[in-house]
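One structure, pasted below without further comment.
In this view, the complex is presented without one of its protein chains, the others remaining in place.
Labels run A and B following the written order; every chain starts at residue 1.
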């Protein structure tokens, strides 16, 4: 099946990515966190990192998950061990850019904005940035091998409870 | 013509929805409110409802219009009877998800963000959420049979003058 995706025209590939990001966001916004690790391959890298650190090549990350197992641990933390107040996050994506295939790996970038709503407060901008993604085809589906959310702030959000 | 839409590939259907939401937003952002009811079928349901109420199945809605006639009444209210200060609303959508056809009805979801600008004030986030939509084909066009804007707040915006 890998070949099928690699043979897609740029336009069709764009539509596949558009659908994938929509499903990804839907999973997170609807708080179906248990389904979230399934968007990744087992041997994956997921990071949330300030843009300054990313551009300078500094290793410090706000979140760092080095396999799908880590992602599952995160979900357990969200559901069971983390202590935090209720909040709603709404995510938007825009400007999908297909950088191309390198072997079996598709590189893409997408801008994102996340909005946070706390109880009895107005919605505010929570975190914006660009996701640097690498995808591979597994069982006929595009999955993330790498997803690095590079956010536009030197401040670490004090409430990064849920994934981006 | 119904069959034409139902026979569309998921990719083509995605593009049709993308175009439809763009036209819908353009109509509202440009304040062509008289054209707004024409995006709906006569026997329609349009609601704006807080997410908490929606998820708990509570009936209370911030806006409730149970037919296209109600939508037209809303437009009359906006144009003639409501008292409110000038404001500009800018809407964005993202993450269109096609849930599929059930008979003649297409279910879809889309995230939205609305930004409000009052005179001599900075633009701010006004309302974000997800629209739960059901569409049917009438005269070769997709129209809303149901559009429920579920917003991420327990606060009712104090100035929900225009549709979302």
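Throughout what follows, a contact is a pair of C-beta atoms (placed from the backbone, for glycine too) under 8 Å apart; a residue touches a chain by one contact, two chains touch by 3 or more.
Nothing here was measured: the structure is a model prediction, and the numbers come from that model.
Visitor: Among A:26, A:129 or A:163, choose the residue that contacts the chain missing from this document, as touch is defined above.
Guide: Residue touching the absent chain, from the options given: A:129.
Visitor: Using the document's definition of touch, tell me which of A:15, A:49 or A:106 contacts the absent chain.
Guide: A:15
Visitor: Can you work out which residue in B:53, B:67 or B:117 touches the chain that's missing from view?
Guide: Of the listed residues, the one touching the omitted chain is B:117.
Visitor: Looking at the full complex, which residue from A:96, A:135, A:148 or A:164 touches the chain that isn't shown here?
Guide: In the full complex, the listed residue that touches the missing chain is A:96.
Visitor: Since one chain has been left out of the picture, which residues of chain B touch it in the full complex?
Guide: Contact residues on chain B toward the absent chain are 12, 15-16, 18-19, 21-23, 25-26, 29, 88, 90-94, 113, 115, 117, 119-125.
Visitor: Please give every residue of chain A in contact with the chain that is not shown.
Guide: Output for chain A: 10-11, 14-15, 51, 92, 94-98, 109, 111, 113, 124-130, 152-155.
Going forward, only the chains that are shown with their structure count from here on.
Visitor: Distance-wise, how many Å sit between the C-alpha centres of chain A and chain B, to the nearest whole number?
Guide: It comes to 27 Å between the two C-alpha centres.
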